[in-house]
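This is the structure, below, for whatever I ask next.
In this view, the complex is presented without one of its protein chains, the others remaining in place.
Entry: subunit A
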């Protein structure tokens, strides 16, 4: 399970970085999105993987899921969502203002 999650985070990050380095704004936006998925997954599993255990402390229970990373990842998702929306609008605005969708504002 750990290996699968680690591979997923790695794959998402690698694809995110590749797309971030592209020249058009749309792949860049996708790259940011993939990177934020990777980081969300990463934050989430930082509380360790556990199956079928509650995220609260109970008497007579030895194992429980750490609720803090879940709270952190929720914050990160909200912020990431807002940022993605903003960067999409900004990319559209740049497309309108500059006349093309290249990140440098002109066709190479």
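Here, a contact is a pair of C-beta atoms (placed from the backbone, for glycine too) under 8 Å apart; a residue touches a chain by one contact, two chains touch by 3 or more; residues count from 1.
Here is the rule we use: contacts and distances are computed from a predicted model.
Its UniProt record calls the unshown chain "Monovalent cation/H+ antiporter subunit D", which is the correct pick from "Monovalent cation/H+ antiporter subunit D", "Cytochrome c", "Copper resistance protein B" or "Multiple sugar transport system permease protein". Although one chain is not displayed, its contacts with subunit A can still be listed: residues 2, 20, 25, 28, 32, 35-36, 38-39, 42-43, 46-51, 53, 62-66, 68-69, 72, 75-76, 79, 82-83, 86-87, 90-91, 93-94, 97-98, 103-105.
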